[in-house]
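With one protein chain removed, the remaining protein chains of the complex are shown where they sit.
So, subunit A:
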Amino acid sequence: MSANIFDRRRVNGPPRSVEPLYTDEGDVKPFTNGGRADGRSLDQLRPIFIKTGPLAVQPTFSPTAPSGSAYYEQGKIRISCAVYGPRQGRKSNPRMGSFDCDFQYAPFSCSWKRRPHIKGADEKEIALILEQAMAPAIRLEAYPKACIDAFVTVIESDGKFATISAAINCISAALADAGIELYDIVAACSMSLNASQWVSDCNQAEEDVSQCSLFVSRMPSADEITYLLQQGKTMPDQTDRAVQTCSNSCARVYAVLSRYLQASMEQPAS
């Protein structure tokens, strides 16, 4: 391309391009001879990592900084959440505070396709699910006329249901970090049905081949379920069993969350 006919209206790539090298993951079957590809047992969760306060802006601790934030990892899932408030909102209910949630996949977060930066219908739907799962745990009547906002960004996702439940855990940690009054910490866990066997905390490959996925979010010390979502067909007794197992897993997630929060209170980050 000669210089005088250079097209300035478009992004011009280099004249020569090289195809990127792909790592060949092969055609990994998620379930081979009864076990899982990553070697976990059927009810084993992926390891969890939490950190509160990663988004507190330092040193300029400014009024625009979130009042609480959290970063959460579960296997390959990486989520960050910022909580603002309680603060003055545009809509104000004189009796109760309002809780709003915003959920967004980062453009590079889903390995199978690039996400547009404009929110899709599924992101809005998940935001609504998160709102409904978290709202019962927040003491909104303690914050009349105020507004609490949570902004969730998925940095890497691995399994839709697992990502939603990880997002719930992440919001819980961020709300607790912000010092917002809660009835309980909400812990969530997902499950999928594969060959009439329930498998906990499935990743994308495992969810893809499953006939049914569900997640349960729970307030373990209050012993209440705040949200239950199932996609796919099962027999009623199968769902019963799954909810039972999920509840147990939630208790384990809860233990991790509360142990972390206690430790972070004793040793405030500098």
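Operating definition for what follows: a residue touches a chain if its C-beta (ideal position, glycine included) is under 8 Å from a C-beta of that chain, and two chains touch if they have at least 3 such contacts; residues count from 1.
Heads up, the rule we're going with is that contacts and distances are computed from a predicted model.
> Out of "Proteasome subunit beta", "Ribosomal RNA-processing protein 42", "Protein transport protein SEC23" or "Exosome complex component rrp4", what name does the UniProt record list for the absent chain?
"Exosome complex component rrp4"
> Tell me which of A:Ile79, A:Met219 or A:Cys246 is the one touching the absent chain.
Candidates A:Ile79, A:Met219 or A:Cys246; residue touching the omitted chain: A:Met219.
> Tell me which of A:Asp43, A:Glu181 or A:Asp208 is the one touching the absent chain.
Only one listed residue reaches the unshown chain, and that is A:Glu181.
> Pick out the residues on subunit A that sit against the missing chain.
Within subunit A, the residues touching the omitted chain are 58-63, 67-68, 85-88, 94, 137, 139, 142-146, 176-185, 219-222, 257-258, 261-262, 265-266, 268, 270.
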